[in-house]
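What follows is a structure written as structure tokens; I'll ask about it next.
Every protein chain but one is kept in place in this view of the complex.
Chain IDs A and B follow the sequence of writing; residue 1 opens each chain.
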Amino acid sequence: MTTPSNNPPLLEVKNLRVEFPTRRGTLLAVDDISFDIAPGEVLGMVGESGAGKSLTGNAIIGLLEPPGCIAGGEIRLEGRRIDNLPYEEMRKVRGARIGAIFQDPLTSLNPLYSIGRQLVETIQTHLPLSAAQARTRALDLLKEVGIPGAETRIDHYPHQFSGGMRQRVVIALALCAGPRLIVADEPTTALDVSIQAQIIALLKRLCREHGTAVMLVTHDMGVIAETADRVAVMYAGRIAEVGPVRDVVKHAKHPYTKGLMGSIPSLGVRTERLTQIDGAMPRLTEIPEGCAFNPRCTERGTRCLVERPDLMAAGTSRAACWLHDRGGVGAPLMAQRSGGETVDA
Amino acid sequence: MAVASGLSGWLHRVTDSDVWWSFKSSPMTVAAAVATLLIVAVAFLSPVLAPHTPFDPASLNLSDGLKPPVLVSPDGEWAFPLGTDDQGRDVLSSIMYGTRLSLVVSLAAVAVAMVLGISLGLISGYFGGAVDAVIMRVADVQLTFPAILVALLIDGVVRGIISVKRHDEIAIFVVVGAIGLSFWVSYARTVRGSVMVERNKEYVQAARVIGLSPLLIMVRHVLPNVTGPVLVIATLNLGLAVITEATLSFLGVGLPSTEPSLGTLIRLGNEVLQSGDWWITVFPGATLAALVLAVNLLGDWLRDALNPKLR
Partner (left out) sequence: MPDGTGTQFVRIAGLKRYFDVSAPWLVRMIESRPRQIVQAVDGIDIEIAKGETFSLVGESGCGKSTVARLVVGLYPPTDGTIEFDGNDMAGRHSRADMAALRRRMQMIFQDPYASLNPRWRVFDIIAEPIRAFGLSKDKADLQKRVEDLLRQVKLTPADGRKFPHEFSGGQRQRVSIARALASQPEFLVCDEPTSALDVSVQAQILNLMVDLQRRFGLTYLFISHNLAVVYHISTRVGVMYLGRLVEVAPTETLFTRPKHPYTRMLLDTIPDLDMTGRQRAPVAGEVPSPINPPSGCTFHPRCPFANDRCKVERPMPLAIEGGTVACHAIEEGRLPVEERSYAVNS
């Protein structure tokens, strides 16, 4: 594992804001988040649906779906600003410097072309290779991602592959031009558990061998725990906690992360009831004042209702919670209601 | 109280919906809706609004015949703003009554097609198998005939069976039936497709677990969820039905000249068009074009507004 702090960051995201203008007003889906990824590092981006984790990934690869747009902040790759590049420029960066892997491998592959043709095309777009050289490289990539019988499979079409094999092809496609960063958005969610484990192992091995950094976006804490070096936990468009994966998983600092970890059934201890966080994540239209998590928080105080915490040092991690501020949370408050849904009930 | 609050709640839901928003933000659609409403209102209020009752022989005076429209000729009279035909009938009043008749026939025809198409589509989609195969093959055969041809065929058969005198009395039902029968396929196909999607959804399975009968499941659960596309087809079909009725009447196999629709009026005017009395046919024609255009614009908008992929 590389030690991130010694190297200049590969990717720098500063005060990123993603907005969705709608007819009922502008929704702030990603609200002022900042993080770095070091070369070769795997950063897990975890959160529940609607937390803004996928949007953050899409903003980085420049594929935000309209009407979503970057409304503030900057994204730098190897020191070069990439959030304001024109489409054509960004297309060259994407593919050459940043690879992308999506949840559904079928949508990343063109059903009308053989996978070999798609690989060769992508390679030739980004690298100065002849057709024969590109094909050799494509074949090497397919072997590397573990496609059995790559010599014949290279001329097959996407529908002739199983889900797991397709995802391997997509990984090969993402690696074509030797990118420095791969943004993987829920790469294992559509796959069966036994295939998931294989894909995670593959992704880990490849990134170690190529020194590629990965931003792994997922809702699955298990995948993160297996794969990531560091993890950022997102809640309602903000980063609630970020730190080394072991510390976040085992010694969470933010009450949300604690609740999230507690709500995953554990094989170690068999309990009658799971720890649960009451309520649900607020809709973007109903994000509360102060700390966005405060209505569901069991440790909240008066300060949490009015003042929004930024990330602050909490042990080896950083957490956006007043518990870790010298000023504290203020006078303690009871949680709003126990057992029921509080937020959008 | 309860009704009032229910109504205001419903109104709120309508004005708050995405469909209403898309309606409001499209001036063309608003204009089309206003035009449609205006034409429909005037047509159905024709007994009150029309200056004359053109098809009451007692009120006709041959000396009023072939008067030109007021605005284009000094020979015109304000009593007949759009002129008169050779019988002395007021063209404006004829159009108002004729539009009403055209609308009634078209609405009835669309209703017939809807009932037939939705029922067959539901049965076909829900039960599948041989029933589905038979219904869909009949639909395929039906589709190979243009609507006009089907209508002509039905009209011809009915004429063969029934005496000419009786025929005029039931002409309106024949036209409604003929148009209705030629339009059912699009409903059946759309509903069948939607049903096959909805049938496998878990809420339908939940109803089956309770043991509800297929009929109840179709009517209560599936039908309400396929109304969107049906509404779109119905709107677009209305325009088409108006045209088809006009075509049939123009060809003389539609409504008789004693009860003229817009199509009949155009045909009657067409006969004297050569002698320069253009207003008898042009004004009904323009009305027909305006009505169909407005209704089709509404239908096009509705199709886009209800299709989440295009939004």
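Just so we're on the same page, contacts are C-beta pairs under 8 Å (C-beta built on N, C-alpha and C of every residue); 3 or more make two chains touch, one makes a residue touch a chain.
This structure is a prediction, so every number in the text was calculated from the model and none was measured.
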Shown chains touched by the chain that is not drawn here: A, B
From A:R24, A:R270 or A:R326, residue that would touch the chain that is not displayed: A:R270
Candidates A:A213, A:V249, A:C291 or A:C304 - the one touching the absent chain: A:V249
Touching residues (missing chain, whole complex) on subunit B: 201-203, 205-212, 221, 224-225
Positions on subunit A contacted by the hidden chain, ascending: 48-49, 162, 164-165, 192-198, 201, 219-223, 225-226, 246, 249-250, 259-278, 280-281, 339-341, 344-345
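Methods note: only the chains that are shown with their structure count from here on.
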Length of the line joining the C-alpha centres of subunit A and subunit B, rounded to whole Å: 54
